[in-house]
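With one protein chain withheld, the remaining protein chains of the complex are depicted in position.
By letter and in written order, the chains are A, B and C; residue numbering begins at 1 in each of them.
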Amino acid sequence: MASTLHHNAYGKSAIRLTKVLRGPHRHELAELSVDILLEGNFAESYLRGDNRQVIATDSMKNTVYVLAKENNFESIEDFAILLCRHFRSTYSQVETAMVSISQTRWDRIQVKDQPHPHAFVAGGSERRTCQARIEANAASAALTGGIAGLQVLKTTDSEFSDFVSDRYRTLKDTRDRIFATSVDADWSYAAGKADFGACFVSIRAALLTTFATHHSLAVQQTLLAMGEAALSACPAIQSIDLKMPNQHRIPFNLEPFGIKNDNEIFVPFDEPFGMITGVVTRA
Amino acid sequence: MASTLHHNAYGKSAIRLTKVLRGPHRHELAELSVDILLEGNFAESYLRGDNRQVIATDSMKNTVYVLAKENNFESIEDFAILLCRHFRSTYSQVETAMVSISQTRWDRIQVKDQPHPHAFVAGGSERRTCQARIEANAASAALTGGIAGLQVLKTTDSEFSDFVSDRYRTLKDTRDRIFATSVDADWSYAAGKADFGACFVSIRAALLTTFATHHSLAVQQTLLAMGEAALSACPAIQSIDLKMPNQHRIPFNLEPFGIKNDNEIFVPFDEPFGMITGVVTRA
Amino acid sequence: MASTLHHNAYGKSAIRLTKVLRGPHRHELAELSVDILLEGNFAESYLRGDNRQVIATDSMKNTVYVLAKENNFESIEDFAILLCRHFRSTYSQVETAMVSISQTRWDRIQVKDQPHPHAFVAGGSERRTCQARIEANAASAALTGGIAGLQVLKTTDSEFSDFVSDRYRTLKDTRDRIFATSVDADWSYAAGKADFGACFVSIRAALLTTFATHHSLAVQQTLLAMGEAALSACPAIQSIDLKMPNQHRIPFNLEPFGIKNDNEIFVPFDEPFGMITGVVTRA
Partner (left out) sequence: MASTLHHNAYGKSAIRLTKVLRGPHRHELAELSVDILLEGNFAESYLRGDNRQVIATDSMKNTVYVLAKENNFESIEDFAILLCRHFRSTYSQVETAMVSISQTRWDRIQVKDQPHPHAFVAGGSERRTCQARIEANAASAALTGGIAGLQVLKTTDSEFSDFVSDRYRTLKDTRDRIFATSVDADWSYAAGKADFGACFVSIRAALLTTFATHHSLAVQQTLLAMGEAALSACPAIQSIDLKMPNQHRIPFNLEPFGIKNDNEIFVPFDEPFGMITGVVTRA
């Protein structure tokens, strides 16, 4: 019929990997979830079920474990680039390779105030993330690092007032509210090489410190301040993309019970949530 | 510092709405989750915490309920366009308005083989979806309809063989495997007006019928066939974007127990999963 | 130290199985998740790490797939009893064996109004469930069947009024509200043998019909009526345990916008939810 395969891509998602580096004095632990997506000369599989150009997604999965074993990498960014390069250099039919990695946070258990050499406790919902992408004619990978699900809350130093008043407004101005969000940030590296681990640590610290200390007139304003702080903290990045859902804590109305709620008793709501986004770039 | 707010957008997500139309003989039920995202002249809020141009996301939420009450709409597509137009026409600072809606499926309970006038049973994980977007200088909305989470499985008529053989391959050729997927499809309407409900019904039927009857040499091939069938079924759409994760059912190895597994006993895996995507357009 | 291992039990959970019966004209499909829990003479493993009495949970997993292959069973109830008996008769150290099974609902895809012989579409969040338990000196298994996550909603024929009025009440009496719930029901079979499939079908129909047609003065009252209907529908069961969360749809307050909400516009809330439970037994 009169139709065309306009675009296609395929890959393997959620390839979960635990890698242990068994040093003489302590073990290093990395737990990753890897997504691979390839574009290229795969149309015959769609058009005729001819799979001769198709790298099975099961083979992609195997590749992740084999390359994880055969290579030392210091960061998920390094591993993502390595995987992209592998798919591009091994298979001529691959034009664009994209690899996304998410890393679970594990902290060492403290035993007698010392970090234990091989026992860990999970550090929460936050994930370190990255994405590498090498396009058809690209000299190098486009690379982002990131953090996802960094859950923060401040009980004061947050206002929201003087916004549009019209028929649809019922929210009152407030000079003191709870500000809670789950920060998703993706930052783009100017070059394919940097001290990715140090960048992650300094950007995370900048995001947390700015969130804590910024006097917020709007989530928007704090988002921009956090983005600026991240750019200051890590010269290797060129821009940062921030998504900050406003996870509302609404004061519970205690008036029907003859009590005053002095900003002490709140109801957390998951839905609906405000969604504030912005991209901050180096000028 | 030397940084710039390069892009910004904000809105309200997961505004959940139940609307009941109380007809004389039977009730109509719609349960929706609405996401709104606005772009426009909002930089002052980011830069200075000056919120005078900001429509509170709480007001967006109110707007959804008010407009749901004041308007009859026959489909989520109509409601999404209506909301986009409202934000664009009411607030001069809004340049681009984007509204995404997801609708829960409810089927009428059968009582004595008759559909009940006001009692419903949930129809599964599948969602009817849509997205409307009106850009700054656009004459009309860009509109997609869709379905998300349409879970299907066939126990045979699915092959996968003759794919790339190299060091990383361990998967064998198979002439008969289980094919399970959760179809996500988004189709774009050529014009802002169509019988969206009839399109949804005919596209859903085309996707299901093609999945069931297509002899599959690859998920890729079935995806294309399903896309072509959808385009045939509904002349009002211009293209369809399909995402079909390969939700693997792996034959359990019964050999260690001295039994042969004649394609009868499988282990379902959620992770990892293959991800096959394609966009099919009218030629 | 002065402590005692007071109780212990262990097993394997979430053993997922897809079984296909490949008949000449059509295929039967069952997708199950099986949990096994054993009690018995396992204390040495806890006390000294002596595992000689321990059946590895990995072996339990293998057992599920092997017995699924080697046995024809018509229902999850039959398979659960079979597994319990296996563990009790194979291992003398096992005193109590408990097996719980949850089955995903798959409906045949309709092609030209005919059910397809081997293609299926997922039938939603509802699960058919069962639990078999054989205790140390028991002659036979204690057996329950059940349904979980049966999501239903009615837009009218539901009241709630004349409840306790005191300082803590703010909810008004209502003569017409939405009633939505996700029914979890477990029914106990009087004997270890019955037509479990027919019972499931008739109990499910009785629950749905009663939910739809009962004029509800309280969720509690409807729960009892549904329990009574289930007992009437299936003589083989002795009692039924019902859990019905009240999944609130709260009328959205349209007064600030100068509109009246004639029971048409509601906000669904997941949290908090009422939880109404009751056990109904044959007198």
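We adopt the following convention: contacts are C-beta pairs under 8 Å (C-beta built on N, C-alpha and C of every residue); 3 or more make two chains touch, one makes a residue touch a chain.
Note that the structure is predicted; figures quoted are calculated from it, not measured.
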Note to self: Tell me which of C:T18, C:T63 or C:T210 is the one touching the absent chain.
What the structure shows: C:T63
Notebook entry, point to check: Looking at C:D113, C:D162 or C:E255, which makes contact with the chain not pictured?
Noted result: C:D162
Item checked: Sole contact to the chain not displayed, among A:N41, A:S92, A:S125 or A:S140 -> A:S125
Check: Of the listed residues C:L37, C:L82, C:V111 or C:A142, which contacts the missing chain in the full complex?
Finding: C:L37
Item checked: Contact set of chain A toward the excluded chain (per top definition) -> 16-22, 27, 29, 31, 62, 65-66, 68-70, 106, 109-111, 116, 118-126, 150-157, 178, 208-209, 211-213, 249, 252, 254, 256-257, 259, 261-268
Checklist line | Absent chain, residues of chain B that touch it | finding: 167-168, 170, 256-257, 270-271
Item checked: Touching residues (missing chain, whole complex) on chain C -> 1-16, 33, 35, 37, 42, 45-63, 66, 90-91, 159-164, 166-171, 216-218, 220-221, 223-224, 227-228, 231-232, 239, 245-246, 270-283
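Just so we're on the same page, only the chains that are shown with their structure count from here on.
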Next item on the list: Rounding to the nearest 5 degrees, give the angle of the rotation that lays the CA atoms of chain A over those of chain C.
Entry: 180
Next item on the list: Let me have the rounded angstrom distance from the C-alpha centre of chain B over to the C-alpha centre of chain C, please.
Entry: 29
Checklist line | Centroid spacing, where centroids are CA-atom means, of chain A and chain B in whole angstrom | finding: 23
Notebook entry, point to check: Residues of chain B that touch two or more other chains: which are they?
Noted result: 16, 62, 66
